[in-house]
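Rather than the whole complex, this shows some of its chains in their spots.
The first chain written gets the first letter, and so on, giving A, B and C; residue counts start at 1 in each chain.
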Amino acid sequence: MTASVRGGEGGPASSVAARRGGGRRVAVVVFPGSNCDRDAMAAVRGAGGEAVPVWHQSEDLAGCGAVILPGGFSYGDYLRAGAMAAHSPVMRAVRRLAVEGGAILGICNGFQVLLEVGLLPGAMLPNRSLRFICREVRIRVERADGLLLRHLAQGQVLRLPIAHKEGNWYAPGDVLERVESEGGVAFRYCSPAGEVRPEANPNGALANVAGLVNREGNVLGLMPHPERRVAGLHGGVDGLGLIRALVEVA
Amino acid sequence: MTAWDSPATLAIAREHGLTPAEWERILTALGRVPNLTEVGIFAALWSEHCSYKSSKLHLRRFPTRGPRVVQGPGENAGIVSLGDGWVAVFKMESHNHPSFIEPYQGAATGVGGILRDVFTMGARPIMSLNSLRFGELEAPRMRHLVDGVVRGIGDYGNCVGVPTVGGEVDFHRAFNGNILVNAMCVGVAREEKIFYGRASGPGNRVVYLGSKTGRDGIHGATMASDVFDEGATARRPTVQVGDPFTEKLLMECCLELMDGGLLVGIQDMGAAGLTSSAFEMAARAGCGLELDLSRVPVRAEGMTPYELMLSESQERMLMVVEPRLLPRALAVCARWGLDGVEIGRVIREPEVRATFAGRLAFCLPVKPLVDEAPVYDRAWVPPAPAPPVTLPHLIGRDWSADLRRLLSRPQMGCSRFIWEQYDQSVGAATVAGPGEDAALVLIPGTRIGVAATTDCNSLACGLDPRRGAAQAVAEAVRNLACVGAEPVGLTDCLNFGSPENPEVMGQLVAAIDGMAAACRAFDVPVVSGNVSLYNETSGQAILPTPTVGMVGLVPEVRHAPRACFAESDAVYILGPLEGELGASRFLQLVMDMQVGPVPDVDDAGERTAAGVVRDLVRLGLVAARDLSDGGLAVAAAEMTAGGVGAVLELPAEASEARALFGEWGPRYLLAVSPAWEDSLVRAADGLVLTRLGIAVGERLLIRRSGETLIDESVSEIAALREVGLGWLA
Amino acid sequence: MGQVEVRVKLKEDVLDPQGEAIRRVLAGLGYGEITRVRVGKLLLLEVDGVEKPAVRARLEQAAQEVLSNPVIEDFEVRLP
């Protein structure tokens, strides 16, 4: 079902620029059960952007050129994480934005939604431990180019919290190969020194994948929560780079 | 005639847990014989859980007033002012029995209930905590219970998106047959946006919101089913299942309704469901309600008024709305995908009357049920003083081995395996979470910090309920100080055995006395709470566990409190060098002795020391840990969690056991960067402050007069602390 | 060796939040004809000696004690 929309065949970014009204407006989608939407909006505002909540039933993104699909438990994650949100009307607008080259950031549940709609490859399985895991992890930046990753440095190690029960990324062998060869892995779980090792993998994700980016670089999904690390009192600001990049392209 | 409106008898009343005297009282109050549904309603509202009939008399001794108190006990949750127009709304509640029957759903619905108690007052929940008591891990079903409870708490809170940031857990054989699950929630609101559970304004509409009603947790129903049998199909009640997704929608919907000024009053349907919400809302407003029970949305077929009134289906609210605002209110509900259904209206007469299928189902006056519920002065005997004991001669032991033993016990180890299953940072406002002495969470969009901690040493309360309860308050004050917070209010959950046992009643009375006295001493008002009685199996009561949930304030958070050593810190102990060994973890877990006197709280000393620590932490000058469970040795071990060890030298005159493992009293371990040592010394002027050494390297070394008492590597400590609950991983 | 299917369902009267949420989404997508959804578990076991009565009895026991939660669930063992 989702094959037809996989990819995002790279439309000109200019159409996005044309649509936006000058302000750095970032849409934050609110699904029933989203619970990191406020955090995402606060992070956007902190980075100098205007955060625009967009209800899941909306057919458009209020003219925003960038969107965050926030974390949470859309529809309770009662079927599969992100599965039901993938069918919300707003996701049609998100797909359009992807094709037009707008910036899309899926965090945690938002990442799961991006997989469910096929904007990013693979699927999420329950964590290897079968338990919800909330802890700080390190992720290594594998790509530092494109719309969303450009404020990061390749090989840089970020300290961010994870909080999920289904973050065990999986893809069939051929898909994994393609993802790897195309440089689709944006982040991998790693040790404090930046080594990608099995012990550093909190949930069993294939190839320690913590985040993926599409070929065009405008659709990014990750399990850790950058919006929870954007102020000194959060215990770090390692999430700021991503949020800033998003605000700048909005 | 159908069963639900057939006249009741004394026998039926007794099956519902009412006494013959209570039955007489009902007959007098009504001047007629109630029907079955009415007896069910009386039994529910006069139950221990709803009426506090055994404890009420004693609860009156709690100090409940203070300059910050906006709402004391009696509402769905207590409210204290935090300044700047903000208030904290909080409460703690038990879900012990349901969790023992079905741990996952029992714990989950416990969390759901306490969240509703808070958001029903117009507050957005910003954190959850929980206090857990399990039996020995080897006891039947115990691992299953631990696993289920932790998953239940996690799955529910995580899904709703309220961070679970603290709590406590203990294991003792006294809980083998009766575990404790106490959940606490703290919310915040603007003071002018507070809502109350009042059904005022005759003519206003009564609206049912949320999940449909099923035969969930209808208490009296199993016993009463015999009565139902005249043709009607009696069905067994079912276990309540939590639906955190609906709860999340309900929360957002209610907050939007309240923010938009669309409600007159609102209350969740908690224990005793529609019964308690209807009668309590009417009682608070001095009005009455008229309900059409046929309109209650149902999930199961053939539900009777009896069942509709007593169902404890979760995620349901009762609201009162002005008629002119009703369409707008219902539109908000619809937008959140929730069914809002008008089921009645407010009436002037102080009674609740309900029709069902066009017939009168019941008509009961509000006052006798709520305000005039029975209050008992149950017989009690003062707890016997803990027998004097001669402590063993404690010198020259292998103290390192003792520390290792302590750290590897489930009671003492790191509870990481529990709290890693909780989302601690959703909300992006958690400054201090599990693993620190207290939690500290910012009010969204501000730098105002709200701190919270739960505390109770069940063992100490078993030995000396009065002092044990007082110490729980003191411990909470110390824990708050360690994150820089001053106490502003307290909620409690009093978990005891049967009040019909004079000894248990004596424990309850003593614990309330101790807690009340300590609250006065620390100027902390009690604004909400919960009593859970009959916690026993085969006549064996649990250890008395009066859990304290204390909320603190940091007016402006500038620094995240730290709880670990940093390289080259100077390490001090503030307060007496030696603690007391009575009721200590050392005696319990190393010497296998559950004995000893529990000391009185040193009110003045605690207040002064807490004030000093609080100020230093606020300024970001020290890392602080109070010396409670396991004393100095364990606190120092915990402070190595950041990877840095310490070399500490105890003064020659210190008794080894009491300095290393003594507990109680205003004692803190402080780590301060050398640059701030002078400030620390000045701040502690007039208090006992002893420099013990420095934080350095990767070992924890504690010496006295050149002799090494403890020598452990930091990594070994970390590994040991994972042992106790490691099986959960 | 044979494949055994253990079907675990919530008891009829027990609330099924999952099923209800799924039903709502389906209704929103236009599948109004689906009027009720209940979610259960399907456990597919590979079992040695499944033809032996003793093994079959043990499977019943495993389903009751491990695979289902008798407080809220019913189960059914389907042998090959």
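Before moving on, here are some points about what is shown:
What we mean here is this: a contact is a pair of C-beta atoms (placed from the backbone, for glycine too) under 8 Å apart; a residue touches a chain by one contact, two chains touch by 3 or more.
Computed from a predicted structure; not experimentally measured.
Although the view holds one copy of each protein chain type, the assembly as a whole is A x1, B x1, C x2.
Operating definition for what follows: only the chains that are shown with their structure count from here on.
If you average the CA atoms of chain B and of chain C, the two centres end up 36 Å from each other. Shared contact sites, meaning residues of chain B that touch two or more other chains, fall at 243-245, 337.
Touching of two or more other chains is recorded for residues 75-76, 78 of chain A.
Note for the complex: chain C touches chain A at residues 17-18, 21-22, 25, 28-29, 39.
Listed in rising order, the residues of chain B touching chain A in the complex are 151, 154-155, 158-161, 243-245, 248-249, 336-337, 419-428, 431, 442, 444-445, 447, 557, 560, 729. Across the complex, chain C is touched by residues 75-76, 78-79, 84, 87 of chain A.
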